[in-house]
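The block that comes next holds subunit A.
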Amino acid sequence: MSLEHFKNRNVGTQNYRMLDLDPTPVTGWGKFKQVVRRSLSLELLVGLKVTLREMIKALFFGGMHTTKYPFEKLPIGPRYRAIHEMKRLLESGHYRCIGCGLCEKICPADAIRIDTAYGEDQRKHVEEYTINFGRCIFCGYCAEVCPELAIVHGGRYETASEQRASFSLFDDMLTPIDQLTNQKEFPGYGSVSVQADKNIKKTPLAY
Partner candidate 1 sequence: MITLNHYLILSGLLFAIGLVGVVRRKNLLMLFFATEIMLNAANLAFAATSSYYHDLTGQMFAFFIIAVAASEVAVGLGLLILLYKKYGSINLDDFTIMKG
Partner candidate 2 sequence: MEVTYLGVIIKAILILAIISAIAGFGTYIERKVLAFMQRRLGPMHVGLYGLLQIAADGIKLFTKEDFIPQNANKFIFMLAPIITAATAFIALSAVPVFPDFTIFGVFVPSIAADVNIGILFVLGMMAAGLYGPLLAGMSQANKWGLLGAARTAAQFISYEVVTGLSLLAPIMMVGSLSLIDFNHYNETHPWMVFMQPLAFVLFLIAGFAETNRTPFDLLENEAEIIAGYATEYSGMRWGMFFIGEYANMITVAVLASIIFLGGYTDLWFIPGWLAIILKIAFMFFLMLWVRASWPHVRPDQFMWLAWKVLMPLAVINVVITGIVIMV
């Protein structure tokens, strides 16, 4: 099942067929005729034929629908909002987060906690960044408000864990440094729109 299949469900455009049901017979003779017609036209066997056809299709022509879930997964949409990912700068490998704290402010569930400090190099460092996934409602405001595209929603949806501390540390969500070349620019919710450059307006000089 491809992603294309997911997007184009074609709801409402299928060829539904209307059954032309006979009116319910009222008289005894009418009921009798209906029973005889339905019994002798072997309508019941049609149901048997359908199930047998499906079985043969499934067994011998590869029509089995089962996805063995833990072993194979269905693709999810690019705009899916699951566990957060923290991105790195592609050039230097340094994390993108500038510690502005906007995500902490906007989070409606009060799940994000950010702690920053000035480091030795007189730059602002993110000392601690945690998201409490017990409280996160996956609304996506943090990704939307982030000015640097540093925090985005990823596709890792299996959120069950043995303890609350899982997935909540900055380092866990950060792209591993050796995977830097595989880091994809985020196209989904909260990312820069395609024609972002055109939409930027010059600051009027009059000010």
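By definition in this document, a contact is a pair of C-beta atoms (placed from the backbone, for glycine too) under 8 Å apart; a residue touches a chain by one contact, two chains touch by 3 or more; residues count from 1.
Criterion applied: all candidates are chains of the complex that A comes from, given by their letters.
Treat the numbers as computed from the prediction; the structure is a model and nothing was measured.
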Request  = Please name the candidate from 1 or 2 that touches subunit A in this complex.
outcome  = 2
Remark   = Per the touch rule above, subunit A residues touching candidate 2 in the complex are 35, 44, 47-48, 50-52, 54-55, 57-59, 63-66, 68
